[in-house]
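As structure tokens, the structure follows; a few thoughts come after it.
A protein chain is absent from this complex, but the other protein chains hold their places.
When the chains are written out, they are named A, B, C, D and E in that same order, and each has its own residue count from 1.
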Amino acid sequence: MAWTRPSGRQADELRPVRFERRFTRFAAGSVLAHCGETQVLCTVTVQPGVPKFLEGSGQGWLTAEYRMLPSATPQRQAREFMKLSGRTQEIQRLIGRSLRAALDMKALGERTLTVDADVLQADAGTRTTAITGGYVALCDAIAYLLSTGELEASPLRHQIAAVSVGLLHGEAFLDLDYPEDVAAEIDFNVVMTEELALIELQGTAEEGSFSRTQLNQLLDIAETGIGELLKLQQQALRSS
Amino acid sequence: MAWTRPSGRQADELRPVRFERRFTRFAAGSVLAHCGETQVLCTVTVQPGVPKFLEGSGQGWLTAEYRMLPSATPQRQAREFMKLSGRTQEIQRLIGRSLRAALDMKALGERTLTVDADVLQADAGTRTTAITGGYVALCDAIAYLLSTGELEASPLRHQIAAVSVGLLHGEAFLDLDYPEDVAAEIDFNVVMTEELALIELQGTAEEGSFSRTQLNQLLDIAETGIGELLKLQQQALRSS
Amino acid sequence: MAWTRPSGRQADELRPVRFERRFTRFAAGSVLAHCGETQVLCTVTVQPGVPKFLEGSGQGWLTAEYRMLPSATPQRQAREFMKLSGRTQEIQRLIGRSLRAALDMKALGERTLTVDADVLQADAGTRTTAITGGYVALCDAIAYLLSTGELEASPLRHQIAAVSVGLLHGEAFLDLDYPEDVAAEIDFNVVMTEELALIELQGTAEEGSFSRTQLNQLLDIAETGIGELLKLQQQALRSS
Amino acid sequence: MAWTRPSGRQADELRPVRFERRFTRFAAGSVLAHCGETQVLCTVTVQPGVPKFLEGSGQGWLTAEYRMLPSATPQRQAREFMKLSGRTQEIQRLIGRSLRAALDMKALGERTLTVDADVLQADAGTRTTAITGGYVALCDAIAYLLSTGELEASPLRHQIAAVSVGLLHGEAFLDLDYPEDVAAEIDFNVVMTEELALIELQGTAEEGSFSRTQLNQLLDIAETGIGELLKLQQQALRSS
Amino acid sequence: MAWTRPSGRQADELRPVRFERRFTRFAAGSVLAHCGETQVLCTVTVQPGVPKFLEGSGQGWLTAEYRMLPSATPQRQAREFMKLSGRTQEIQRLIGRSLRAALDMKALGERTLTVDADVLQADAGTRTTAITGGYVALCDAIAYLLSTGELEASPLRHQIAAVSVGLLHGEAFLDLDYPEDVAAEIDFNVVMTEELALIELQGTAEEGSFSRTQLNQLLDIAETGIGELLKLQQQALRSS
Partner (left out) sequence: MAWTRPSGRQADELRPVRFERRFTRFAAGSVLAHCGETQVLCTVTVQPGVPKFLEGSGQGWLTAEYRMLPSATPQRQAREFMKLSGRTQEIQRLIGRSLRAALDMKALGERTLTVDADVLQADAGTRTTAITGGYVALCDAIAYLLSTGELEASPLRHQIAAVSVGLLHGEAFLDLDYPEDVAAEIDFNVVMTEELALIELQGTAEEGSFSRTQLNQLLDIAETGIGELLKLQQQALRSS
């Protein structure tokens, strides 16, 4: 390989991933998701009602908000105020779309789930960690609604996980950390279901371009990573 | 095919595409790009200097703004005010990234090109039309800078075009118009160079998910469409 | 004359004026109005309901929005955001008031017409071009409402046109272009009906002051110009 | 006359006008201007420097801000926040332009005068009262700058006063109060110099239209009113 | 005493205090409160209805807004726009809480009183002057509601007054003016009822800290001042 990972990881090796469930008490689901040094607090809260365009449809909704705490990065970053950056809006739209794919909205009924992804520490991969951790919090929130009788049947229809992959010196690597993210020529975010079906695919050439062969290498490695994340989510959800 | 196109087009057939160059006079490049009923006015203006993070680097910059006129859609849409929607921000970031890939920023030098993409009429595909038409306006702006002696050599290093593709009833279709866009299960935007190398790939499952086989079908059809757009751009640029 | 017009026009001569009807398809009325190099896209859209202060009155309303595209001027201008400039607000209030004078609001009924005046190219006289072109788009919108049976009788009660006049070296000139607008001591906008009755009169001494004799000279020349504009509107509306 | 004034005033009679100079202590000029029940606190403050577009020109500048206190009207009005209404912006631009006409900006030198017109009580005519009272405060501010030696010669070159006139039942009336303002078909604001030369003329047909004959009647009556206001300003400025 | 007051006042001596009732005509209560050079226009307006959280409770509400006119201070201050400063928000919350303590909200019924405190001139003590003067305006507003029959019984249950006290060179002083306010180590605002019971106590060490002994000295002197203010309010309210 032309690129040796600073962390010593293999090209297709994830960083250590961990989900601390019930990190806070008031949200229906609350998970502190760790992916290496990246830490995202994912909470799911439930509110009655749905946005205007769904009123009376009998369907539910899920929306996401994403923010970084100012101290999450080595240089303090000002809080976003007055208007969200384009980057933040893109990320929270991606999180929302991805986790909506987990749900049967008819079965959820006219209630709104809000996924708040607050990044406590950022070492790249915050959006994919938010999706993967957000799924765990979503399961806890659904379990809570079932336990209180608010829901009779689970609206969960897919397990969802996400990972970033990238090209460095023309080769594919899994789960980039910050120094790798900066060095990567191509940066991909991949969201998949429990069957490794694609939900979302976003790839950008920061420099140069990429071929369809390279695209396939990136997707192969993403499948490996997501396969592992799906298992780690299951393990976390089995533990009480 | 399970889906018959309302327009009678073939699955891999573009809508009629046309570039009206020099549509307005004050911008260095000004192109009214038509793609079927979609009309986007793409202008490129030149300003000295670069954003803070590039000052003193000797490199230039290109940035994009995207807006819809309120009367561009069948129902009047309010102008975006106070804050841009997430959709608008995503689109203008995509246009900017895609057209930056056309340029050698060192050769451009410390000046900023602004691509304004104002949608006069929207019938789906506005962001890809903005990129494809924006490339033509960019060529005109560079030609202008060369003619005035502001630039000695062209910083253009790649030709760029973009197209949307989507899955309808599980099959791949090129260049969706509005009724198709609404009906599509999967929606992709693809940006490529003159060699059909990938610059950007964004695919979202609005409903369901997609396999890697389907991804390949979508990319095949996108290559066909972009190949044609590259020729149409060349024709437009050859005409005086 | 102390001032020779750069364009060679007579003191009481309009620039070439042209109205491209049905410039876009989705608005009820859509006119690209040209006045010399000035180009304003005037669209009229129809929405049910009226502002709060008119609810239940049986009366309709007309409101206007005015913006310049960033590339409309030789130097790119930033889009107005967060707050509209005082100039923009003055202009859109003027357009709204002037075109409301064309209508019998009772006959319009409880619907709101929105006139969007988007300046594609600015060479002075944008607000008066927006009014004169907006009237043509308004006629098309009313014709559309009559053709669909939404309206049974036309609420149009006056034809409206507007022109700018100014004093240069103490003499009155019609329809100033940009270099003249900058040089003018006194700048007037005049809005009149088909009978040359005054609807709005706004004059500002940018430098010095003006006498009532000069005011009369300005109004004489404005009457000439508006007389001609009224004919050009009629011609445009007669052509299919 | 078809209209009998509720106040019993003659058609060409002003309301009682009074200027309380030095109403507050910290501004260079501070005048509480009364025109009937209308009360506007006009202050003039002086700051070094000028806006960017004048830097290095050796010229000074005057700018105006206009606001209503929430309790100035019979129904409390919310403070303008986030964005100023079009009405407020039009008014403060008018006040600024009118009072700039009083000054020789070269003689003022590179300093900025800010006229704050805060309406304590509103019974129509607030903008013209702000101009007429603002002129008195401006004289006090200039006198202060002369007394401290900041200025060696007065930059005042014109005396400025303003009045509103309107058509009611087709006839011209001077200085409308609130019930008249609401009933008027045509509403004019007129700003003139000590020689009754016109500085600004703004007339709007709220209903119907007006002829040039009526315009002349309105201007005749405005001259009468402004003539009187010019004398009242002089009297106020002579008193210590 | 280590500190000699620039004004020659005793340590426990108020500045001259005066309440001009009915300063403007349209508000139910309108008082121009003077405390030395500090002038605050306090108006109370009445609106039907209450904020959401009180709807249907049968209780009324009182809210306050506080602003400085730009010319209130020796250096002109920009108007607060887009967002209120933290200082302004703290002050208007304090005024609101303090004057709510004067009222039996059940007896007021579902209406909202708005206290606008607009500082015309600022020489320290503006927030306490706003409370003390606002109480007088509140009494006038209640009297008005009783006189019109809108209220049958007075909801006033406490008389409220406020004063500032501070430590200078370690000793307690009453009613600081601006030069004292700047020099004070400790700054207290004290709000009390007619029985000298405490409603609000806010003390901040700008420099150093303070002991409980000093706190008691400050409260002793505040009681003296508030005792006097309570009498002055009564006198003002007795005069017609």
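To be clear about the criterion, a contact is a pair of C-beta atoms (placed from the backbone, for glycine too) under 8 Å apart; a residue touches a chain by one contact, two chains touch by 3 or more.
It should be emphasised that the depicted structure is a prediction, and the values quoted were computed from it without experimental measurement.
> Quick one: which shown chains sit in contact with the chain that's not drawn?
Computed over the complete complex, the missing chain touches A, E.
> In the full complex, which of A:T24, A:T148, A:S211 or A:Q235 touches the chain missing from this view?
A:T24
> Which residue among E:Q75, E:S147 or E:S209 touches the omitted chain?
E:S209
> Check the options A:G8, A:P74 or A:G149 and report the residue that touches the missing chain.
Within the whole complex, the residue contacting the unshown chain is A:P74.
> If the hidden chain were put back, which of A:V17, A:L41, A:V163 or A:L201 would touch it?
A:L41
> For chain A, which positions touch the chain that isn't shown here?
Within chain A, the residues that touch the unshown chain are 23-27, 30, 37, 39, 41, 43, 45, 47, 65, 67, 69-74, 76, 79, 81-82, 114, 116, 118, 120-121.
> Applying the definition given at the start, please give the residues of chain E touching the unseen chain.
Missing-chain contacts on chain E: residues 82-87, 89-90, 92-93, 97, 101, 158, 192-193, 197-205, 209-212, 215-216, 219.
The working rule: only the chains that are shown with their structure count from here on.
> Nearest whole angstrom, what separates the Cα centre of chain A from the Cα centre of chain E?
Distance between chain centres, rounded to whole Å: 52 Å.
> With chain centres defined as C-alpha means, what is the inter-centre distance between chain A and chain B in Å?
28
> Where in chain C do residues touch two or more of the other chains?
82
> When you draw the chains as points and link the ones that touch, which shape shows up: line, ring, star, complete, or other?
line
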